[in-house]
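Only a part of the assembly is drawn; its chains keep their places, and the rest are absent.
Order of writing sets the labels: A and B. Residues in every chain begin at 1.
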Amino acid sequence: MSDKTIEGLTLLQKSCTTVYRDSPEDAILETFPNKYPHRNYVIEFDCPEFTSLCPITGQPDFAKIKITYIPDLKCVESKSLKIYLFSFRNCGMFHEEITNRILDDLIAACDPRWISVRGMMNPRGGIGIDVTAEYCRPGFEGPTSK
Amino acid sequence: MSDKTIEGLTLLQKSCTTVYRDSPEDAILETFPNKYPHRNYVIEFDCPEFTSLCPITGQPDFAKIKITYIPDLKCVESKSLKIYLFSFRNCGMFHEEITNRILDDLIAACDPRWISVRGMMNPRGGIGIDVTAEYCRPGFEGPTSK
């Protein structure tokens, strides 16, 4: 812990105990009711601060994650999403798997009509990897205008 | 009020009394007749200066709103739109709801053939939320070229 004296600080208290999980299994994606289920509207989360570890070398990897979905009855609550994404911090996982894993977890959490997850990883050895996985509920025609 | 001496100012008078409303219920969206109803042309409002409050923590949120629509008999008058959007300033509302609320209010105000509202919120906790809601009048085939 930092040895900064924090006596004088009344605003920046520890009391806002946000618990950060150490793996996606432990992080719960929370939702709230969709007030506009009669409409196919698109929600997109831009998450430029994603980091995980290379499963082989242990070197940190950095990526931008973009989640785009059409909710059905449930919307994803963004603070729980933040904690869920931070939970990959010290996990070793290949990037193709991370992108598909996030897609599966979100489908399980909010059962959307359509969802796309894109993971854009910073270059390693001069090569960047950019993975996009989609899911469309059977019978749903997907987003009209992309 | 600022204590700036304004005696010398003849141009910047209070007389231009624009009344700013404190919630969308009180703000009236005004319209004028569409002179070209024989044509499906697209009007887009770019509104980069939108701010509201987080309904849970009360922290100010900042967003860009883009409204794109094909008018039928009525066009939205932009000054009234400005006042309507400013009326969210001190309202606590989730971003998914703000975007859909603006869509509903505009449909009620000008009964467009097609309309899309997109709300791009600045990141909170490193995550940006970007919501797009559309409405297309039954029977209208929507904008040809997007």
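Keep this in mind: a residue touches a chain if its C-beta (ideal position, glycine included) is under 8 Å from a C-beta of that chain, and two chains touch if they have at least 3 such contacts.
A quick note: this is a predicted structure, and the numbers were derived from the prediction, not measured.
Novice: With 2 copies present in place, identify the total for the complete complex.
Specialist: Total copies of the sequence across the whole complex: 10.
Going forward, only the chains that are shown with their structure count from here on.
Novice: Taking the complex as given, what residues does chain B use to touch chain A?
Specialist: 94, 96-97, 99-100, 116, 123-135, 142, 146
Novice: Looking at the complex, which residues from chain A come into contact with chain B?
Specialist: 32, 34-36, 39-49, 71, 75, 78-79, 81-82, 85, 144-145
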